[in-house]
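Here's the structure we're looking at; comments come further down.
Of the protein chains in this complex, all but one are displayed in their positions.
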Amino acid sequence: MTDLAIELIGICKSFGAVAANRDIEMKVAKGSIHGIIGENGAGKSTLMSILYGYYQADAGTIRVNGKDTHIRNSQEAIRLGIGMVHQHFMLVDTFTVLENIILGAEGGLVLKHGVKQARAHLKELNKEYGLEVDPDAVVGKLGVGLQQRVEILKALYRGADVLILDEPTAVLTPQEADHLFRILRTLKEQGKTVILITHKLREVLDITDNVSVMRGGQMVGNVRTCDVDRAGLADLMVGRKVNLQVDKAQREPGEVVLSVKDLNLVDRRNVKLLKDINLQVRAGEIVGIAGVAGNGQSELLEVLAGMQQPSTGEIFYKGQNLGTLKYRQPKAAVLRKLGIAHVPEDRSREGLVKAFPNYENAILGYQCDRSVCKGPLYSRKALVARMNQLIKQFDIRPDNPMLRVGLLSGGNQQKVVLAREIHANPDLLLIGQPTRGVDIGAIEFIHRRLVELRDAGKAILLVSVELEEIMSLSDRILVMAGGQITGEMAGKDATAPALGLLMGGGDKH
Amino acid sequence: MKFGQPSTLPRWAQLTILPALNLLAALLVTGVVTWVIGENPLECLKILVHGALGYGEGIGYTLFYTTDFIFTGLAVAAAFHAGLFNIGGEGQAYLAGLGITLTVFAFDKVLPFWILMPLCMLAAMAFGAAWAYIPAWLQARRGSHIVVTTIMFNFISYSLMLYLIGHQLIEPGSQNPTTREFGQNAWMPAMQNILAGIGISIPSTPLNGTFFLALIACVLFYLVVWHSRWGYELRTVGTNEHAARYAGMNVTKIIILAMCASGALSGLASVNELLGSTHRMNVLFTNGIGFVGVAVALMGRNHPVGIILSALLFGALTQGGLDLSFAKPMITREMVLLIEGLVILFCGGLENLFEPILASFFKRGK
Partner (left out) sequence: MEQLISLLDSTIRVSTPLVLAALAGLFSERSGVVDIGLEGKMLTAAFASAAVAYATGNPWLGLLAGMFAATMLSMLHALVSVTYNGNQLISGMAVNTIASGITPVLGLAWFQQGGNSPQLDDVARFHEINLPFADSIANVPVIGQIYSGLLSGHCILVYLAFLVVLPLVTWTVYCSRFGLRLRAVGENPHAADTAGISVVRIRYLALLCNGMLCGMAGTFLSVYQTGSFIKEMTAGKGFLALAALIFGKWRPTYAVMGCLLFAFADAVQIRLEGVPLPFIGEIPSQFIQVIPYVLTVLLLAGFVGRAVAPKAIGIPFVKSR
């Protein structure tokens, strides 16, 4: 017998030329809450996917309860008592909670018998761990927090002793997150082992017993949580002190370019996504919007870019009420013509057509622009020349205008989008997650371009979930939570704890 | 539903080796079937090729069918580029026949050829487009699946046309469900007459001036899809609808326009059939040309050059298959349907079968 639930020894995994995990060592004690912390792309998710049987490690050993095992698929992981709560819930929306839970563990060819047993078992689990889930509710109609509990129930029902949670609080309100942590503590008290993947230091310090820190595919530290403090963890996680501080001179902002008054957005199911938003962006100013993902920032960007209609409220652009304009074309096209450029949050979904070559992507959104197309037909030569210019200005690599954009790295793809939008010489730039999935070199480049743009007197509205990015770039910071603006502070005065406080300040639902 | 996954193959290989491999696979399977029913596949192939291309009349018929298939192939491809599968080319061509017939009946006593002919073409395109417009509108506005709707619209068009031809448009006193013959001023000049005008004599076949129209359509198709703003928007909607919305494109309008263009192209096939060949409308004159269009577009990779080549292939198969069925009493002309089905299977459904093999071959070569 051993007191280790999971032991990973020398785990390696590569995808093509990229080593996602290199020689990973990790020990998870039974009955503990074990945090795995690391930045985006540090290899946490890959490691857990190996443990849960989605991937096979190229080398290394996995020991579960002290025994060498070979986990070839998730079924085997389940059999070994490993359960996983995915970041994107793996639930069938049209099924009831009960049906979702027994799926894959029906206990026989006929459902009736298994359902009866499951119902009883579920009642027990519900009580034991304080989960409070109605087994007959249809999952699609439950809130996010409850759906997550269904996922936990699913794992427990399968007899999981080790529960892996992948960024569980990314989608939760602070209250929901607290509830979740209470549940996790109960689980621990009942002798279960919890592995918590996160990139939030606070969570790790609050709830875990031990913590493993990953960086760039390697395990850089396995420590007891009580032995480290916030700064020490952050140091481990980031490695060298990345100086995200961008050199930027103080600048007196000019006149108001964008002004939003009492903006509301209600979706089809009558959920309020945006509540009474008021904000202003001036020329020569970067306004940053901070917040946990899913608190209305994406919707705000889309409304401002004309991709969604606001339910109520007014938007003024350079003094002009956009609501009273006549729209002969889709709103997004009209706003672009007025000088509002938009770098979308999700470049592969919206900002680019990956199957198109670079030069065609460089006119996306500007396909009707005079500078692109004078007659009925395009001149391919002119488009390629235009792309070559962008490639030079933005150092896009490889410098081939005919290359399909999907073959570029994330950073270069983002540069293509940014180059296109800046090339249009906008007066207002709406930009979401400018450096998501972008390498360090490109991050610095992109940040510098944004500051240059601001110095040239343009107005920039920046949405990002990366607090450091917001703090280093913004002249003013607005914080959103639950679809509302919960606070505002000057960029130079902002501190992470103060922002964090505001980010948890909305009352969602 | 999206088509044309980005491929790692060089473009020329995509357009040449891959279709050739797929065709080869289809012919191999057909060869096996031929062998099973006790015929010599090679001998049959020889008869087929000779029937299609070996003598003047054969070539004429081959090109006549090719004309049909170019139009229906372009029609399917136009919709494909917008990410839509228009399986309703058959019904759209059928309805276009109605447009032609009504126009001819209204004007063939009063208008001269050079007014009536363009009018008939416009009518064919308008009716074909209108029949495609409804499913497109239903998809764009009401979210009903365009494939299912166009299938249903094919059946609706059969019933509608059977009724109209059988009860309303039938030639008085005729036993067969067919309309009266069109006036000669509504006849598309036959190829033998056109060429006789410049001193070339060819055998008399249904091949007619519409053939040139088909070639012009291919050029226009190329320019519009790859070199125009509209084509850019069309392809964007077809590959990434979110990006299209982000770029401020009117997705609904583009989808509807693409389907209308598709329907109009299908409609032109009816010009070839009715004005070029039969000079009257029969029941079921479309005879599956709309469905062949799917095979043609898939094999031609939605590119006009590919479409011309694969239309030529299917034209040859149709004509050669007929000759073959006369020469070999044990072989029916439905053999062509089998090949068509196999081509759809290999080029469309199993597009992922040969591609990775070829791709790895190319990688190793580098």
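Quick notes on this structure:
Here the chain labels run A and B in written order, and each chain numbers its own residues starting at 1.
As a working rule, a residue touches a chain if its C-beta (ideal position, glycine included) is under 8 Å from a C-beta of that chain, and two chains touch if they have at least 3 such contacts.
Worth saying up front: this structure is predicted, and the values here are computed from it rather than measured.
Shown chains touched by the hidden one, complex as a whole: A, B.
Contact with the undisplayed chain is limited, among B:Val49, B:Leu215, B:Leu309 or B:Leu353, to B:Leu353. Touching the chain that is not shown, out of A:Ser74, A:Asn222 or A:Gln280: A:Ser74 (per the contact rule at the top). Check A:Glu7, A:Glu99 or A:Glu421 against the missing chain and you find that the one touching it is A:Glu99.
Chain B meets the missing chain through residues 1, 3, 33, 36-38, 85, 87, 138, 142-145, 147-149, 151-153, 155-156, 159-160, 162-163, 166-167, 291, 294-295, 298, 330-332, 334-342, 344-345, 348-353. Considering the complete assembly, chain A touches the hidden chain via residues 45, 49, 54-55, 73-75, 78, 84, 86, 89-95, 99-100, 102-106, 108-112, 114, 154.
The criterion applied here is as follows: only the chains that are shown with their structure count from here on.
Centroids built from CA atoms put chain B at 47 Å from chain A.
Of all residues in chain A, those touching chain B in their complex are 305-307, 329-336, 342, 344, 349-356, 360, 363-365, 367-368, 373, 376-378, 380, 404, 406.
Across the interface of their complex, chain A is touched by residues 4-6, 223, 227-229, 232-233, 235-236, 239-240, 242-243, 245-250 of chain B.
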